[in-house]
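Only one structure is covered here, and it is reproduced in the block below.
Presenting chain A:
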Amino acid sequence: MNQLSVVHLLVLVVRRDLLLAMRRRADVLTILVFFILVVSLFPLGVGPEMGMLRKMAPGVLWVAALLASMLSLGRLFSADYLDGTLEQMMLTPQSLSVLVLGKMIAHWLVSGLPLVLMAPVLGLQFDMPAQGLLVLMIGLLIGTPILSMLGAIGAALTLGLRGGGVLLSLLVLPLCIPVLIFGTGAVEAVASGLSAVSNLSLIAALLMLCLVFTPWVAAQALRISME
Partner candidate 1 sequence: MSIAEFFKMGGYAFYVWGAYGVTLLAFIVEILLVSHKRKTTLQQVRLMLEARGEV
Partner candidate 2 sequence: MAINWFKYSAPSTFYGLAGRLVPWFAVPAAVLFVIGLYIGFFVAPKDAVQGEAYRIIFIHVPASILSMFLYLVMAGYAALGLIFNTRLSSMMATALAPTGALFAFISLWTGALWGKPMWGAWWVWDARLTSELILLFLYFGFIALHASIDDPRRADRAAALLAIVGSVNVPIIYFSVKWWNTLHQGSTIKFSGTSMHVAMQQSMFTLLLACWLYAVAVTLVRVRSIILERERNTLWVSELKEVGL
């Protein structure tokens, strides 16, 4: 067997997971519908006053994105775990961390990216200004991968457990708080005439940190859960 390069391996894993996701398109759509539904519930709950909605918009969109990305995390490893693929993956000579990173990227492409693309449309419902929408999108673009990566750790730890879904949220949501704070902070900074750069670069720093450590940590978590 010839040696696979790391990049090649990544592409392979991502393509495989995307293909699997495309065969179950309903799952992807469900997450998106959930996101839209949660965001649309807020004006119904707090009243249609535009000034207040505009102020709430970044927080509502970010929290909804956080919850929506939790929904699909349970499936991140469990399908492969149940049909035995995961065990085979762990036996391959390639690094498990790279495989896990591939799965994280695929998860983000399937469940994070649609949220990023949908967010501006929902932002219009809240009468957000164009600049705020742009910053919101950039924040979500670099923030949602962090949610997928931290979520992968939780998904690996709760693999195959009863009531894993709720437990997963309990484990992962507190860890996501900094992303939420900086993401909404960026939009608020722009709204009050300040620069969003500091907030966005803090999210980018968190993203780099997660990129370095979470694949390895999630791989360790998988080893613990699988032995």
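As a selection rule, all candidates are chains of the complex that A comes from, given by their letters.
Everything below uses one rule, namely that contacts are C-beta pairs under 8 Å (C-beta built on N, C-alpha and C of every residue); 3 or more make two chains touch, one makes a residue touch a chain; residues count from 1.
Worth saying up front: this structure is predicted, and the values here are computed from it rather than measured.
Enquirer: Could you sort through 1 or 2 and say which touches chain A in this complex?
Expert: The single touching candidate among 1 or 2 is 2.
Enquirer: Candidate 2 touches which residues of chain A in the complex?
Expert: Residues in contact with candidate 2: 153, 157-158, 161-164, 167, 170-171, 173-175, 177-178, 181-182, 185, 188, 202, 206, 217, 220-221, 224-225, 227.
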